[in-house]
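Note that this complex is displayed minus one protein chain, with the remaining chains in position.
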Amino acid sequence: MPISAVNDFVIRFANVNGSGSASANLLFARSILRMGVPIAPRNIFPSNIQGLPTWYEVRVSEEGWLGARGGADVLVAMNPQTFVQDVAALEPGGYLFYDSTRPVGQLLTRDDIVVLGLPLTAICAAQYDDPRQRQLYKNIVYVGALAALLDIELPVIETLIGERFKGKDKLIAANLRALKIGYDEAKSRFQCPLGVRLRRSDAVGDRILVEGNFAAGLGAVYGGATVCAWYPITPSTSLAEAFERNCARYRVDKATGEKNYAIVQAEDEIAAIGVAVGAGWNGARAFTATSGPGISLMQEFFGLAYFAEIPVVVFDVQRGGPSTGMPTRTQQSDLISCAFASHGDTKHVLLIPDGPNEAFEFAARAFDLAERLQTVVFVMLDLDIGMNSHLCAPFQWDDAQVYDRGKVLSSEALEKALNFGRYDDVDGDGIPYRTLPGSHPTRGAYFTRGTSRDRFARYTEEGLPYIDNMERLEHKFETARSLLPRPALKRAAEPTGIGVLHYGSTAASMDEAQKMLADEGIHIDAMRIRAFPMTREVQEFIASHDRIFVVEQNRDAQMRTLISTDLGVATDRWIPVLHFNGMPTSARYIHREIATRLREPAAPQKLEAAE
Amino acid sequence: MPISAVNDFVIRFANVNGSGSASANLLFARSILRMGVPIAPRNIFPSNIQGLPTWYEVRVSEEGWLGARGGADVLVAMNPQTFVQDVAALEPGGYLFYDSTRPVGQLLTRDDIVVLGLPLTAICAAQYDDPRQRQLYKNIVYVGALAALLDIELPVIETLIGERFKGKDKLIAANLRALKIGYDEAKSRFQCPLGVRLRRSDAVGDRILVEGNFAAGLGAVYGGATVCAWYPITPSTSLAEAFERNCARYRVDKATGEKNYAIVQAEDEIAAIGVAVGAGWNGARAFTATSGPGISLMQEFFGLAYFAEIPVVVFDVQRGGPSTGMPTRTQQSDLISCAFASHGDTKHVLLIPDGPNEAFEFAARAFDLAERLQTVVFVMLDLDIGMNSHLCAPFQWDDAQVYDRGKVLSSEALEKALNFGRYDDVDGDGIPYRTLPGSHPTRGAYFTRGTSRDRFARYTEEGLPYIDNMERLEHKFETARSLLPRPALKRAAEPTGIGVLHYGSTAASMDEAQKMLADEGIHIDAMRIRAFPMTREVQEFIASHDRIFVVEQNRDAQMRTLISTDLGVATDRWIPVLHFNGMPTSARYIHREIATRLREPAAPQKLEAAE
Amino acid sequence: MSYLAKPKFHHPSLPVNALGFTHRDYEGAMSTLCAGCGHDAISAAIIHACFELSLPPHRVAKLSGIGCSSKTPTYMLGQSHGFNSVHGRMPSVLTGANLANRDLIYLGVSGDGDTASIGLGQFAHAMRRGVNMVYIVENNGVYGLTKGQFSATADRGSKSKKGADAQSQPIDLVSMAIGLGASFVARSFSGDKAQLVPLIKAAFEHKGAAFIDVISPCVTFNNHAGSTKSFDYVREHNIAVNALDVITGREPIEVDYAEGVSQAVMMHDGSTIVLRKLDADHNCRDRSLALATLERARLAGEIATGLIYLDEEAEELHEVLGTAARPLNEFSERELCPGSKALDAINASLR
Partner (left out) sequence: MSYLAKPKFHHPSLPVNALGFTHRDYEGAMSTLCAGCGHDAISAAIIHACFELSLPPHRVAKLSGIGCSSKTPTYMLGQSHGFNSVHGRMPSVLTGANLANRDLIYLGVSGDGDTASIGLGQFAHAMRRGVNMVYIVENNGVYGLTKGQFSATADRGSKSKKGADAQSQPIDLVSMAIGLGASFVARSFSGDKAQLVPLIKAAFEHKGAAFIDVISPCVTFNNHAGSTKSFDYVREHNIAVNALDVITGREPIEVDYAEGVSQAVMMHDGSTIVLRKLDADHNCRDRSLALATLERARLAGEIATGLIYLDEEAEELHEVLGTAARPLNEFSERELCPGSKALDAINASLR
């Protein structure tokens, strides 16, 4: 029985890396968006440049459920290499669209799906003689065919093509032709539209479709970052590139062509963080962007920045670990490495956005926090947030707000300052005042070091000043709590003792799962943690629920470690819902895990359970 | 009222770095040992080579309490720079011995101490014309004087001098002369012996006096380490040097002069761990020794060794952190950095010796564990264990025992092995079999990598094999529990609900504190943790005590984080007893903290308390 | 997909080497690199060199860092153990492996980013130590695997695909290796198999740190006009300073080499390499002249290729350290552990 669904399905494209399918797939996705229907596109690509399988998945959901769903209702099978496994993953009653030029015969074993074969290669061979064109336009042809099959308004696609190739009329014409070819072929061969299809709607509103890395890079521009040092690594590369692109656009002096920013592509991550730390020390807003392996390499500098109290922002776009791990897969598995980065007693501030909109907001805010707290601030993204486009609320900026540059003594202030002590807790909040090199001829100069020192920045190996300093740092960390974003609480419709803690990119799937459970009468309160250290709300939430789930995208329930370390609460009866295969977690998975676990009795306190 | 105590006091030497006092002080200390009286000598030195203050402290305790005690009953003040602070720290009724050549007049404000001035400089000036000799023999002269004042048997010192300069009769004579000069001068000027003094005893038994770094370096030799790569850093340098010294002695082929070991002084810590990992991969027992900053730099390789499953041993001789911190002070503050080293989901095995004897045992054992578990094994020492001499049980070795080389398939085994899978959990303990390069012409070759792979070591980005592998690693970590040293439990004389958890170099002071508390009728059970992950005993101990103290030498109660992460237990009502000023913790401190906290009501569950 | 082992049956007509292995016995998994990538040509050259030298495949250990280039060990020598370590750190891992077993043949494969950017320090120190290995850098001037950013070997002014100029001074790994004391230093081009194969063979015959900088165009990100690492540019600008013939022990040395212009060098393992001079002023046995040759080429905007420097007298790391002739990983506890008697003596000395 073929699936029938309007504005609510998942379509999956199976392609070959480097075959030029990406832009065609994006065209397809945006056309749906232009019809006012929310979408969640996702790339699944290999750690390779050309020739290996890649998948592109678009979830269409008028209701606006934009987390990964799992499964596929429509499959566009353009990669023979993965044909069998792709077809196997199709939902019963799903639709298989494939290039029927070469017969697939015995490969097609399923009888519970609708099979739509179109000889794309043959069609393009007939239409184009240049092999390169055949390959390229084949992609547009299948977009045309899908328009017919799924009832996408052709004018919408045509407009998008027009916008994309603005000025290049030849290209526009050629693309429109390919589009039409596919459209007509489908119309003539199949009964269009399918049971699964689209209908114009107004469910998108003013939302934007954007990648988290672009948002964070833009946020850094808005946050006033002037120095960026980085070393390429998937999936953080596009964040630094977005910063560069937007700087080139908004930060170049029209008159002189001078750049109001400096970007250094360092020789490695140690140099990248070193440059950022040096710039932060010297009064510029500086950052680096990296991923797991970079986080490991930067550890020593994180400790220096913590102890010498230097403002710097680090974007960690998390990928599958450990080690080189799964470079093109997503995970939330660097929490411990960042929160307690470096040897000795250290603790660091983490901001954890749930998607592009918060990525923009937190990116900008991170620079205020770093300068206010004079320390490293980590912004924890992941590959799913960073490299996939997400539909989210438009970016916002209040022109009235001013940067918080923190406690920096101007030369005027130094004139008055009687006896300046770099590490003196004048205000009782654990945050000392700093001075910038070169600001005053005779006052405020001090020596910054990673060794122990007294309140006046003088080297010392004595116990008392060391303790004094370490306790002030501890106190500063307490001050940080009050400055961090509060958690986001989604209460159940009815009072419940079941609480779920989650964070970051899990949000979309968690929201949907909460709804799915509610529909079954299972009511849960869900709190999304947005920062480390924890704010009081988290503790109250834990105290006020007798059954706690932590939903994470890692193996070791790392957020649980952060919470138990920070709050000391017992976690042995908590139920971790851990999704760590490198794909974004899904509502289906969370729902199933929570629902089944709730049917079991509470886990007994035993060592295994404690793991 | 002058202190009077026999075989139970603390004497403190205040010297100048590089003045040659070290050997004289050691001579003094060993002479007491030779009189059968237990001692605990400690160096307090600056991160500098020459000219800054250093202290040498000897605790004399016939009862055998060898942790730091705090305070001093006798002060040998040889450093004018620190004279005032040194005198201030003397116990009431204590004895001040100083060089009275230059008058100290108004610097001497205390009237509650016994002042013994001897014009050492003047005496030496009269006896020696070479200024270098004056400086050197001055140290021996004061040893002679102390022999008279404290009733040390001269013959004992003379024997030690004879042993030390064996063969160099001139030197022996000169030293004996200086010794006698000091002895006679003291006899003639003071009423000897003092109230504080020594008496021959037999409390030392067969114990040895040795530094932990020497013990660990020797343990590595006994453990069969053949490759050592290191980069100098205080306080781990002497560990690698001890390995080298002992290899030169026991590992050089008498006939050929060939070395059955290879030591590379790498260009930095990243290279050092890289060399060790490469050697471990290739079937040699390899290690590196470092301290905090090195641990930070090695993070990426720790993750690789965890994920690619390569045996390697790392000695972390902990010092004061964070960052460069206090290079010449002691701390237990690298637990988190080691236990969860590197990005992604990682966990590592830690061995935590309490002193030289266990350092030797654990060092050797670490290589068995590393090869059995095919992973990194950390041996966590600290500066106090590593660089101070400790009186401990003699080293032991059972010649019958054989190294556990773990699961390595010989070429013979490979002949039989049907389908070898490097990451295949054949035995169900999570530990796969490995092969060594070059061992078989056609079988067993595989590709080692830090990226995700299937059971046959083939690269894959698929979720299932990744999960399969990560869960096996988790299972392997569970297997590790059963192989690790069990905790050491010291029960109170009477049943009690009060439990203390501690580890490493805290042991000596903790034992004494336990006794002090018991004497006041406060009974506590003390468990010394010797490894991570935790063994079942720890969980049972926690479950069976309603008041838990954790005694640590760091600010953040890092062991508490390891325990709560590993066992999930609530820790918010635990009472951390944290000593982290860089000096070894003392029984006095632990006793005071525990006693006072027990008088308070249990800490209420509030955020602050949770910190 | 690409990891399915290929059928290993020997077609009777396939040529076999001294060990009876066919060329295919030296191959590896199917490459997943871009079609036309220079790296694949280098892999082919390595496979060919190993086949011709009749190296026992399982006695070779192949190590690499991270990058497209560092992936290539998977695509060669399927019977050899391989180690794809971490980015820029292959030199230290190889050094350790070598210390553990001096009897194996060590091949290190790296990229220009892996070696000249993040790995420069480890590269330099491995060369200084004289680790006995063949170290090949597949040099394309970019980070291929991360989509074509310039690496530290990109020539100043070379254009990126998007038109940006490389901004910093380039690192010439060849002159650096010579300055650091490497004893076999060569440069070649992935497009010149005739030159590359003999160089790789000679490197394997050499005892000590043998380094080959192979320019290997990245067809996807750095093969356009304006790039100084494109096929066309390198073809036009590379000047061979000499040509090489490797004569392994068995074969007799041909006599018809013109006097003066050619020079026979005996390698430590008894084989001989015959060098035909193409640049009269160059002498690969003289460090000063070798460096001068590089300077000349640099000023002329040319790329000097061939065997640039050779020192057959240099000591390798094990000789320097005086380690046992037997591999360290073969010693038993009986040989390694001093035992309880020695321990009693040590205890005594500590009382």
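Chains here go by letter, A, B and C, matching the order in which they are written, and residues are numbered from 1 within each.
Keep in mind that, in the parts below, a residue touches a chain if its C-beta (ideal position, glycine included) is under 8 Å from a C-beta of that chain, and two chains touch if they have at least 3 such contacts.
Just so it is clear, the model here is predicted, and its values are computed rather than measured.
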Chains on display which the left-out chain touches in the complete complex: A, B, C
Touching the left-out chain: which of C:E27, C:D114 or C:D172? C:D172
One chain is left out of this view; which of A:A229, A:M326, A:A359 or A:I594 touches it in the full complex? A:A229
Residue among B:S4, B:S23 or B:Q81 touching the omitted chain: B:Q81
Contacting the left-out chain: of C:R129, C:K159, C:R187 or C:H282, that is C:R129
Residue in contact with the excluded chain [from C:H48, C:R287 or C:R351]: C:R287
Counting contacts across the full complex, list the positions on chain C that touch the omitted chain. 117-121, 124-125, 127-130, 152, 167-172, 175-176, 179-181, 287-288, 291-292, 295-296, 299, 320-321
Footprint left on chain B by the chain that the document does not show: 18, 47-53, 81, 231-234, 237, 265, 267-269, 293, 323-324
Considering the whole complex rather than only what is displayed, give the residues of chain A touching the chain that is not shown. 33, 204, 206-210, 218, 221-222, 224, 226-227, 229, 246, 250-251, 253, 256-264, 266-268, 270-284, 286, 300-301, 304, 394-399, 402-403, 435-442, 445-451, 458-459
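Assume only the chains that are shown with their structure count from here on.
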The pair out of A-C and B-C sharing more C-beta contacts is B-C
Rounded to a whole Å, what is the gap between the Cα centroids of chain B and chain C? 43
Where the CA atoms of chain A average out and where those of chain C average out, how many Å apart are those spots? 40
Residues touching two or more other chains, restricted to chain A: which are they? 47, 293, 323-324
Quick one: which residues in chain C touch 2 or more of the other chains? 86
